[in-house]
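Note that this complex is displayed minus one protein chain, with the remaining chains in position.
Coming up: subunit A.
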Amino acid sequence: MPTIKLQSSDGEMFEVDVEIAKQSVTIKTMLEGKWYTGVDRWVTPPNVSSLICPQVIQWCTHHKDDPPPPEDDENKEKRTDDIPVWDQEFLKVDQGTLFELILAANYLDIKGLLDVTCKTVANMIKGKTPEEIRKTFNIKNDFTEEEEAQVKQVPFTLWHKKK
């Protein structure tokens, strides 16, 4: 089976089946580009470190037989109740890794991975108060007191549901 080499941003090489690598639309496009004739095939996706690269490869390997994802139709509802169990386990990582996976999926244009990682983050935001969100993501509150009052005021009086 033909393979291709991926070089991470810090110089390490990873070998992977071409078919698996083609889940990345970026790589697929590169491979099918007419200037690409080299026997020794390798690509350097930008900003994908040697730590993230194997993770991405692992995800793509597991999902190699998945049907192609449907066109990203604005009208399609994106449900978050269908993150497969394997993915859920796969994504039990620290936040830094999670965000890097998001970035990698974005650069490499791997829709399935991008969706599942973003859904995970969305789930982490759902239902939390601002303070809880800050805590979860270690966000610094950089509003001044007045600014914060202003920002909080309008939404909360309006959005208070349920009598």
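Assume a contact is a pair of C-beta atoms (placed from the backbone, for glycine too) under 8 Å apart; a residue touches a chain by one contact, two chains touch by 3 or more; residues count from 1.
Methods note: contacts and distances are computed from a predicted model.
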item	value
Options "Calcineurin B homologous protein 3-like", "D site albumin promoter binding protein a", "Proteasome subunit beta" or "Golgi apparatus membrane protein TVP23 homolog": UniProt name of the undisplayed chain	"Calcineurin B homologous protein 3-like"
In subunit A, positions touching the absent partner	9, 25-26, 46-47, 49, 72, 74-75, 77-80, 95-96, 99-100, 102-103, 106-107, 109, 111, 114, 118-119, 121-123, 125-130, 133-134, 137-143, 148, 151-152, 155-156, 158-159, 161
